[in-house]
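In this view, the complex is presented without one of its protein chains, the others remaining in place.
Chain nomenclature is as follows: A, B and C, assigned in order of appearance, with residue numbering initiated at 1 for each chain independently.
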Amino acid sequence: MTEPSAINYLTYPRGLRSWLLTLDHKRIGVMYLASVALALVLGLIFALLMRTELIAPGRTIMGEDTYNRVFTVHGAVMIFLVVIPVIPAVLGNFCLPLMLGAKDVAFPRLNLASLYLWWVGALFFLITLAFGGLDTGWTFYTPYSTTTNTNVLAAVTGVFILGFSSIFTALNFIVSIHTLRPPGMTWRRLPLFLWGLYATGLIQVLATPVLGVTLLLLAVERILGLGIFDSSLGGDPVLFQHFFWFYAHPAVYIVILPGMGIISEVIPVFSRKPIFGYRFIAYSSVAIALIGFLVWGHHMFVAGQSVLASTIFSALTFAVAIPSAVKVFNWLATMYKGSIELAAPMVYALVFLFLFGIGGLTGLFLGTLSVNVPLHNTHFVVAHFHYVIVGGAVMAMLAGLHYWWPKMFGRMYNQTWARLSALLIFVAFNMTFFPLFIMGGRGLVRRYYDYSVFLETNPEFTFYNQLASVGGYLLVAGFVSMALCLISSLWRGRPAPANPWGAPGLEWQSSSPPPPENPPPPVQVGDPYDFSEALLPSGT
Amino acid sequence: MNDTENPTENHSANSQHGHSPFLAHHFSSHRQQYEAGKLGMWIFLLTEILLFGGLFCAYAVFRANRPEIFLWAHRFLDKPLGALNTAVLITSSLTMALAVRSAQLDRPRRSAFFLVLTLLCATAFLGVKYVEYKHKWEDGLLWVRQFRPVESAAVSGEAGAADQRPRHAGIFFSIYFAMTGLHAIHVLAGMAAVGWVLVRTLRGHFNSQYFGPVDYVGLYWHLVDLIWIYLFPLFYLIH
Amino acid sequence: MGCISTTILIAAAVLAGADLQRDSFWLPPPASSTAPVVDNAFLLLLGVSAFFFALIVVLGLWFVVRYRRRPGQGPEHSPSHNTALELLWTAIPLAIVALLFYQGFTGYMELRTPPKQAYEIEVVARKWSWLFSYPNGHKDENLHVPVDRPVRLVMRSEDVIHGLFIPAMRVQMDIVPGRYTRTWFRALKPGEYNLVCSQYCGTKHFDMRALVIVHPPGEFENWLADAARAAESLSPVDRGRELYRINGCWSCHSIDGTAGTGPTLKGIFGQQVQFQDGTSAVVDENYIRESILDPQAKVVRGYQPVMNTYRGVLTDEEISALIAFIKSLQ
Partner (left out) sequence: MAHHRQHSTQTTSNSHEQFSSHVVPASVLVAVFAALLVLTFLSWAATWVDLGVWNLWLAMGIATVKAALVALYFMHLRYDPSFYALVLAVALVFVLLFVCLALLDAVEYYPDIHAMTQG
């Protein structure tokens, strides 16, 4: 096994300047990885503070105003800085042109601008933290957000800028997939990860502008008293919720669709079998993206939304559950009669399958009109969306990161260590969030600094919270272990061959790491799920 | 559909222009670059439509629930000035389209002339807007928190307008300022973009093979016009 | 597979029909007439979810073990798609979710449609307390209801969005400023239940709690009459103390000297206080009256201008009683 080729995109050209001014999608992806990882650390710190406060009833380490800021910042950082950009901006940027057989994305400068805007947005979050904090919850509901004296303006500016960052990435991906496909790369041969990114891009360009205008109106409301969302001036706070969720529900699909795309890449490769029902998986991504726009009202069943609208939204919510369910069956059918290797990416894919299964199924509870009534705004909701976002999207991200890591950095990581980290994450995650389902069902309201009120009827809540807090510490330990495993591979890892997993995708045809300039596409692009050529890894 | 075409198919390569400095390395042809840019612009326009869509939604909700506010308040808007501005913006759209046409036909000087005309129309539009905003300011016809109409604001011949003023009438002006204000910001951004392609036109960057930026800015400019085409009847022509 | 899921559905339905008065693991003991509607749907969902989750886990793990990679042995041949199968596993979930939707819809209609002859109680929510007004004019900080009689709540908020949530009754509805929202329930058993705020509303969101006190048959009317009479016969100081309690002044202003969101009322009368703008004044009758009616006019240094006006909420006579009460706190 040879050392990674001396001239690759990481080593050439040299110097900080060449990184900061790069137009190379691979470098932008790597810089996004580092940036999002830092934001994740910030979000996890706030998560740990929150879990520590809840380890006992009453005051533990902070006052109630501090707690309100902590859960708000945790939510805002995790949603806007971490999970929305993580898969498209990191793995999408790195992989899309390589998988497509293109030299770069369609607009490389716009791509770099997207990263810079992310940094500026993150800076505004830091400004928010330093000057006044934020205590509105990540949902910014009016009139609380227009009357609180925390720094809503800085936070809103940050989110507004991050919206541009998100739109730029999405616009780039959509245009690249449309116009940069080499001969033979037909829509039917597009890898499913790219289908996922395409569907995600559609949501990002359609939904993010509405978030933009919502935040603009909120900001102007605070500065000038525009009154559109302020009932004392003749406005309508429920209208704000319509505006907000028109973005924020599709945003869940921004998070999960590219994750489903990754799973659709990983499962075939480690089962050595073509994906089962390619067409269904591809088209259902787009279907989820579009129908996903019509279900936002299920966040408002008890918010003062009319019965008529709630009924329509509930029916549409159930409709969007179907394509997700069928995808799960298709993944299982891909494994059936395969030749399954439990490498770390596949372990994460299984973790995804189990956790996302729970996340998806509990979504049915919340989409059911009558059952939603006592579950809304409780820890049941908190548990549900963590199962979807962490158990779904973040686990898919980790599957993808472990899958493409050798390509990105030219090193193999320690498989045993990586698999044990995955196992720890799986166990700790369930320990943290499953008790929340039980407490939520029994009435524990979310965003509660202190649960003493419930202890009279539910003395077991203290134990559940302790379980969740210890689980939270273990979960962070799992993330740290996972990260150490990957990072240590950069120095100690075995050099990666071009195609360590024996995958048929185009991205595996270049050396690991790829050269600065992407290799030209092959004369004839083949089926991305064709395992007939016995592409077993040469050196493993 | 252009996307099913094969963009890199070999065309007869008779090199009379040599390699253009404006063909980015990752595109294989001017056509591919042009089409990528154009699709990118259209998707950007889509985001603009959704951005304004939020405000149209607010308009629809308040107009449906509080029609009396709109009936009462629209009389304070100046119909002739609104119509004049509509005409000015339509004219600017025409000159923009002609500028694109001239660029496509390798006539940079004429293209620059039309771009200058477009800028002049845009300035005129903002000038009229300024006059309108100034009147509103003086009459206290502002967004709801600052809504303090002065007595003389009652339209002549519509005596008693102040007495019949519906509750929260200022919400009309909130929406009016939000929508026309956001539109005016887009006019300003459009002027900057037109100015940018004007400079590049004068530097001789564009020709029949490479005129994408003029075309894209043109599309943006027409969208700004298109939104105004709806704003005019929605605010000025309420009956 | 179709027949398996049908079996599970039937089993879940049987389970759902079981005695729901018991304390179940997942939900608090039901205490209202509509609770079983919710709980049945919940248990049905639980059955369906458990089945599908088990299916995913069992198949996933079984395939991983059964088809694990063995040296020199590739994957077995199997089709890469099967339209009939894919349609089948689209149709089955579709049928199931259609059933779930219907179940949820009928239940929701029941939860949202109060019976015509319901007893009406007005609810006011504000940071961070509740006020319940009864038809005879009596106001209370707890929700007293008669057992076995539908009670309709007509709710409004004085500041931000709050949420009225009674877990045991399976009742939850947001209270949005600028409009009324409504909900209803019929309590089945006398006793005390938690009523909490479910929509995040700031500092004391977690502490915005009231009790639902369900009175045994016939006792509610007596309680109401007594409570109203008692309020009338109080001395000004006691009347002020009562108003202090039911209007939720206590959630920000203590009477024991500890500082809260607002200054304590203990010993404040006659004191010199510093304001945010640097001026100062002695707390007298006029200042207290102004602070209740126009709280933002003079804010004591070190506190945020977050109090709402009580103009239109408290009468002149009530404000005088409050002043008398504050005077007494020396």
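Rule of thumb we're sticking to: a residue touches a chain if its C-beta (ideal position, glycine included) is under 8 Å from a C-beta of that chain, and two chains touch if they have at least 3 such contacts.
What you see is a predicted model, and the numbers here were worked out from it, not measured in a lab.
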If you put the missing chain back into the full complex, which of the shown chains would it touch?
-> A, B, C
Of C:Thr181, C:Ser251 or C:Ser291, the residue in touch with the unshown chain = C:Thr181
Filtering B:His30, B:Arg145 or B:Arg165 for touch with the omitted chain leaves B:His30
Identify the residues of chain C touching the omitted chain, counting contacts across the whole complex.
-> 156, 178-182
Against the hidden chain, chain A presents residues 12-13, 18, 23, 178, 206, 210, 231, 236, 238-239, 242-243, 246, 293-294, 297, 304-309, 312-313, 516-517, 520
Residues from chain B at the interface with the omitted partner, ascending = 1-3, 8, 10-20, 23, 25, 27-31, 34, 38-39, 42-43, 45-46, 49-50, 52-54, 56-57, 60-61, 64-65, 79, 83, 86-87, 90-91, 93-94, 96-98, 101, 104-105, 167, 208-209, 211, 215, 218-219, 222-223, 225-226, 229-230, 232-234, 237-239
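Definition applied: only the chains that are shown with their structure count from here on.
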Is the way these chains touch best called a line, a ring, a star, complete, or other?
-> line
Central subunit by CA centre of mass proxy = A
Report, in whole Å, the distance between the mean C-alpha point of chain A and the mean C-alpha point of chain C.
-> 31
Taking each chain's centre as the mean of its CA atoms, chain A sits from chain B at a distance in Å of 35
Whole-angstrom distance, CA centroid of chain B to CA centroid of chain C, is 47
Contact set on chain C toward chain A in their complex = 25-28, 37-38, 41-42, 45, 48-49, 52-53, 56-57, 59-60, 63-64, 67-70, 73-82, 85-86, 89-90, 93-94, 97-98, 100-101, 103-112, 159-161, 163, 165, 167-168, 170-174, 176-179, 181, 194, 196-207, 209, 304, 306
Of chain B, residues touching chain A in the complex | 2-4, 6-9, 24-26, 32, 35-36, 39-40, 43-44, 46-55, 57-58, 61-62, 66, 143-146, 167-168, 170-171, 174-175, 177-178, 182
Chain A residues within the chain C interface of the complex | 64-65, 68, 135, 137, 141, 143-144, 147-149, 231-232, 235-238, 271-280, 301-304, 307, 310-311, 314-315, 318-319, 321-322, 325-326, 328-330, 332-333, 335-342, 350, 353-354, 357-358, 361-362, 364-365, 367-374, 376-378, 438, 441-443, 445-451, 453-454, 456-458, 529, 531, 534
